[in-house]
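One protein chain omitted, others in place.
Letters A and B mark the chains in the order given here, with residues in each chain numbered from 1 onward.
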Amino acid sequence: MTYTFDFWPVLERWPLLLKGTLVTLELTLITTALGILLGSVGAVLRTGGPRPVRAFVAVYVEVIRNTPLLIQAYFLIFGLASAGLRLPILFGAALALTINVAAYTTEIVRAGIESIHRGQTEAAECLGLSRLQVYLHVIIRPALERVYPSLASQYVLLMLFSSIVSAVGVDELFGMANRIQSDTFRNFEVFVVVGAIYLVLSVVVRFGFWLVGQALFPRRRKLGTAL
Amino acid sequence: MSPVVELEDVRKSFGSLEVLKGVSFSVERGQVAALIGQSGSGKSTALRCMDRLETIQGGRLTVCGHALHEPGVKLSDLRRDVGIVFQGYNLFPHLTVAQNVMLAPRLVRKMSKAQAKDRAEQVLARVGLAEKLGAYPEQLSGGQQQRVAIARGLAMEPKLMLFDEVTSALDPQLTGEVLRVIEQLASEGMTMVLVTHEMEFARRVADRIVYMHLGKVHESGGPEILTRPATPELARFLEAA
Partner (left out) sequence: MNPVFVLSLFDGLLNTVILSLLTYLFGGLVGLAVALGRISPSKPVRLVASTYIQIIQGIPLLVLMGFGFFGPSILGFGNVSALAAATIAMSIYSSAYLGEIWRGCLQAVAKPQWEAAECLGLSRVQRMTRIIIPQAVRIAIPPTVGFMVQIIKNTSVASLVVGYGELTYNAKIINNATFQPFVYFGLAGILYFLVCYPLSELSRMMERRLNVASR
């Protein structure tokens, strides 16, 4: 059996692909910003919060990390809908992705925080910095710098897994792929094209992380070594 | 005028281990006190209590007018008055030398960036590192890092400086450059407490020697006690050193 490839019907629908790509990027950008913010807060609470808060964060992290994203998204989006709360679909998807990735981020940043030597915080305390200032300037920033490569990998994964929210009806890249499939029946070609776009996107996300890293961590730019 | 540092019967335990068993001594303004003694005798613990890195469990401890034995010490006020330098430098690795020095003046003293920069240049010049403003700690030798740590403390214009074996992680040739900085501070009239193993240095710089043994001040006095110790324990300690 020989199969004749025909990419034209897929490529012809490039406006759909472009739109999907933009939605994927948008979703990734928003969830990355929120994920790193919430994950850092989570890590601080997990390491230095009051006991019940620490326990709460630990439970949150374990629940999220030991159940699939798809189940979480279904639970949240269909669940809220059944409770009469109809979120805009993109909002619901971003929420589900953020809740998911923030848990992984919490774990990653926590490892970074725990690697900061006690002497660092002591020195900062002795200089008169407040608890909040110590966290912001002496703990979180170097902790983020230290775990930055892991964070970048985690957020490439997030971008790739954002394809899953097509299952709840978000028209991101994979959702558009589904549409083009049912229009053209060129299933395999659609997957090839979309796969290639995702591959490019993963490079884009890595590059974006590299750029932000250069701006955020000047020491890295100058010396290029990990802390 | 009351002493800058005054310990009266200070007690401190870690769990069941009593480390300070009633320590008393005082340091007047402009004086340099050297804390000496065997490893484990409680020198670091005593020093750390003075900056409230450890809380004491008995006795009275007054530092720069702050009564650390009373509840509700305003830590931020205490730490404006006291600078401390550690054996391991503890510079912030992600900040340049200048940023290390400027951090506290900016955040705590609320100085403008330009003011803090001026201050940093000034204190770094005092420790002989004016040309290293833009370097990162890992680019410096141990001795240079330790001098940056001293400058970082000085930038807050403390009334008292505490030093905990600040040269014991350094090679002999790097030790000298750090000790010269401390000696310079002494000649400028800075009140200091230093834990040190450098007996020659203590003899030269300190106004007061405090020999700690088994959690107590076993003998104290002027630098002459290093040449004519009154107790056999100090004599033995000096012989071994």
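Assume contacts are C-beta pairs under 8 Å (C-beta built on N, C-alpha and C of every residue); 3 or more make two chains touch, one makes a residue touch a chain.
Keep in mind the model is a prediction, meaning the values are calculated, not measured.
Taking every chain of the complex into account, the chain not shown here touches A.
Of the candidate positions A:Leu16, A:Met176 or A:Val190, contact with the hidden chain is made by A:Val190. Hidden from this view is one chain, which touches subunit A at 1, 3, 62-63, 65-72, 74-75, 78-79, 81-83, 156, 160-161, 163-164, 166-167, 174, 187-188, 190-191, 194-195, 198-199, 202-203.
As a working rule, only the chains that are shown with their structure count from here on.
One simple way to say how far apart two chains are is to compare their mean CA positions; for subunit A and subunit B this gives 46 Å. For subunit B in complex with subunit A, the residues that touch the partner chain are 51, 53, 75-76, 79-80, 82-84, 86, 88, 90-96, 103-104, 107-108, 136, 138-139, 149, 152-153, 156.
Across the complex, subunit A meets subunit B through its residues 117, 119-120, 122-130, 133, 137-138, 141-142, 145, 217, 219, 222-223, 225, 227.
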